[in-house]
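As you look at this complex, bear in mind that one protein chain is not there, while each of the others sits in place.
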Amino acid sequence: MLLRLDDVRRHFGGVHAVDGVSLEVEQGSIQGLIGPNGAGKTTLVNVITGYTRFQSGRAWLESDELSGLPAHRVAGLGIARTFQNIRLFKDLTALENVLIGMHVRRRDDTLAQLGTLPVFRGNEQELIKDAHALLETVGLPSSVGPRHAATLPYGDQRRLEIARALALRPRLLILDEPAAGMNPSEKQGMRELIERLNADGLTILLIDHDMRLVMGVCRRVAVLNFGKKIADGTPKEVSTDPTVIKAYLGTGGEREVRSAPGATGVDEEREVEQAAGSSRAAREPEKAILDVEDLTVSYGAIVAVRGVSFRVAAGEIVALIGANGAGKSTILNTLSGLIRPESGRATFDGLDLANAKASAIVKRGLVQVPEGREILARQTVMENLELATWARRDGATTRRRIEDVLKRFPILGERRDLSAGSLSGGEQQMLAIARGLLARPRLLLLDEPSLGLAPQMVDEVFRAIEEIHKDGTTILLVEQNALRALAIADRAYVIETGRILLSGSGDELLHNPAVRRAYLGG
Amino acid sequence: MDQQILNAIFIGSIYALFAVGYTLVFGILDILNLAHSAVFMLGAALTYSLVVTHGQPFWIGAVLGVAASALIGLVIEHVCLRPLRRRQAPPIAALISTIGLALVIVAAVEQGKSGSLFSWLWVDGANSVAFPPGTVPNPTWHIGDLTLEASKVLIIPISIALMLILGYVMRFTQVGRGLRAVAENPRAARLMGLDVDRMISLTLVISSALGGLAGILFGLALGDISPYIGRDNVEVRGLAVIVLGGMGSIPGAVIGGYLLGLIEILALVTFGSNARGGVAFAALFLMLVLRPQGLFGTRLRERI
Partner (left out) sequence: MDFFIQLLSDPIGFWNSHTLLISQIGINGVVATSMFLVLYSGQLSLAAPGFMAIGAYTSVLMELHWHTPVVLNVAVAVILAGIVGLLVGLPVLRLRGVFLAIATIGFIEALHLGVILNVPITGEGLGLQHEADPLGGVPIILVSLVAVVFVVWRLTKGRLGSAWSAIRQDEIAALSQGIHVARYKMIAFIASALIASYAGALEAHLNFFVDPGDSQYGVTRAVQVLTFAVLGGSGFVIGPVVGALIVTLLPYIFEGAGDYINIIAGIFLIAVIIFRPQGIVGRGGLAIVRPAWWPRSRVSAPSPG
């Protein structure tokens, strides 16, 4: 065994981020680590690599004990890692990034530098040659060497981060979502790279949301959910494990897990095409309250949304579903005026969303309940609610509207004077939705309302969403819990790597195997 | 000793009033507005000129002085902060741009001499001046060993009242909730329909008005108005105050202000006048080392 974890725990306040995980990674293997968003994967990596302290449990890299070591010591022992949100040294060149990775094995050359002694130059040249070789290993041409890391395209930045990690000459490489935000061909390239590194003898712990990638390259896969390991086995075992499917696709209310889309395994490719062809044009509403056309959004070098078009008619529930990193939240944030699109149009009730101020958008009645709830933790529940009436204040009726909302969410009434930060996750989600309602939305954008909630809370949240919809609010719902979302949606769009893969009615998609593929891979 | 305690409360009031504005901006923007001490000075200098050079009654001078300070708040936001915020510059950039503005303000007052470009603003150059006696009625009482001058004593209730009002606004009004929302989570605030830029402008207006007023009260009570009163009296002490109380915390700034007043007077009594400043900064240093979040602040953690 190269890496061995024994009952590792880490709690933050009351949240059991990592709750007694034991894991073994075999020398020379590619071990997968998957789990829904918020399952504790990154926390586990942070604990192993010394960024977060162990609360209890132990870990070894071969015979070296890792528990209690600071991050730089762990790296020195030979565990290299990449970061979910790429942490390159942005203003340094690609070559400098890799050279920094050689820090541990580089001879201290301070005196030589002062003397500028040519005797020591040999070592320096060797390092540079090594660095170029590493760039080549990860598939970057040497012309990338002198470029500043921040100016590289997104995929190249991911590769550069791996090259930098390899410069440590690690015994174990931990990749934290190396393929997040990549398009299919970039993902394929990443997959080949991982396989090539492994073939050269490197042991890899791979964390990713892209099941196709994980299932494709790993010999063994462990699954985390709510900080606990719920499965560990071959990709095949794991992907057919009912607990895993449930953790990923959610439960469809009364629906049986067995009926998960695509479980029968028909010719999927053709079905995708059919579904995509038949449903898109046919069911787009004529008269839309929200009209999005050819929307493209980038963060610097990263294109997060590529030419997305869709419409929402008044009175509908429309769902955007797709795996993490597909670009769903980016679409919502663009609609809310938090991000400006690179090109394309988005209009809501005649308002140009691409250029309007965020505050004007809310005033017009397009309101977002953001992912992660973003309640104001330091303010009380009541203060959160009162502030929510900011955009559309109407004097005396404000108080009545708050009372109405509290009737809908009685639990909030009971907690009205507590600080919002002290609420449980589910209660916070209720507060976030209540807050959205108080802005009197005509179109409510809900971003991952069930994220990180226990199943019972999920039921409650979805019940609330349906009630709100019955009262006449149009809803655009972004959800990872695809089954639940499709069950209540009139129509839905499946997003993958920034594009709309297919669309159709909720029912149609519910039985479409391509949906499962988008989540769990092939 | 009683007199000293009274002095501590009185000077503490001014520190607190100054620091409340300082900490308000830090709490909302995570930026140190180093022009704040220049605004403090400008409030005092402008009021003095309006009263003495332009012959206005004190209350008009004071009102205009506070209004001008508030206006400088808008200048700080639009010139020094907003362009940097737009491109997400590191906080050090705002540090420098506000230092630049402070330099401009102090230099303008410093060059205010009769015949210069800034004679309308100030005519006494680098000199220190005081309001002439009788600018405001200043009855003095003696109680036991205590000497109570109205101009000093009144500062205490005025400061406390203002801080209570600010505290009330921040705590119980919609605008206050909005400001706190911007401080805690600007993204959430925008999603709730708040115009964050406008809230930040408002923050700087309130902060600078309080800073200017603190300067006016200082000038009135201590009889020392010069281009350097900000730099010499509150620039660094203001930092000490907001660190003691916890960066960004308004109650912290109030308590910190009085605490610093007290520490300084204790140092004065115990070690003599020279030790006064040094002890304050030793306290600042120790607080940062032992408890960087101050008495009332909260600890922040970076996500990996």
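Order of writing sets the chain letters: A and B. Residues in each chain are counted from 1.
Quick note on the criterion: contacts are C-beta pairs under 8 Å (C-beta built on N, C-alpha and C of every residue); 3 or more make two chains touch, one makes a residue touch a chain.
What you are looking at is a predicted structure, and each value in this text was computed from that prediction instead of being measured.
Enquirer: Hey, which of B:Leu74, B:Ile99 or B:Leu295 is the one touching the hidden chain?
Expert: Residue touching the absent chain, from the options given: B:Ile99.
Enquirer: Using the document's definition of touch, tell me which of B:Leu64, B:Val236 or B:Val269 contacts the absent chain.
Expert: Per the contact definition at the top, the residue touching the missing chain is B:Val236.
Enquirer: Identify the residue among B:Leu6, B:Ala67 or B:Ala89 that touches the chain left out of the display.
Expert: B:Ala89
Enquirer: So which of A:Ile100, A:Ile230 or A:Leu418 would be touching the chain we can't see?
Expert: A:Ile100
Enquirer: Applying the definition given at the start, please give the residues of chain A touching the unseen chain.
Expert: Here the touching residues of chain A are 49-51, 70-73, 75-76, 80-81, 83, 87-92, 96, 99-101, 103-104, 106-110, 112-114, 116, 148, 164-165, 167-168.
Enquirer: For chain B, enumerate the residues touching the unshown chain of the complex.
Expert: With respect to the unshown chain, the touching residues of chain B are 32, 79-80, 83-84, 86-87, 89-93, 95-97, 99-108, 110-111, 116-117, 231-232, 235-236, 239-240, 243, 247, 271, 274-282, 284-285, 288-289, 292, 302, 304.
As a convention for this text, only the chains that are shown with their structure count from here on.
Enquirer: Taking the mean of the CA coordinates per chain, how far is chain A from chain B in Å?
Expert: 44
Enquirer: Which stretch or stretches of chain A touch chain B in the complex?
Expert: 42, 46, 51-52, 83, 336-338, 357-359, 362-363, 367-368, 370, 374-379, 383, 386-388, 390-393, 435, 439
Enquirer: Which of the residues in chain B end up touching chain A in this complex?
Expert: 174, 177-178, 180-181, 184-185, 187-188, 190-196, 304
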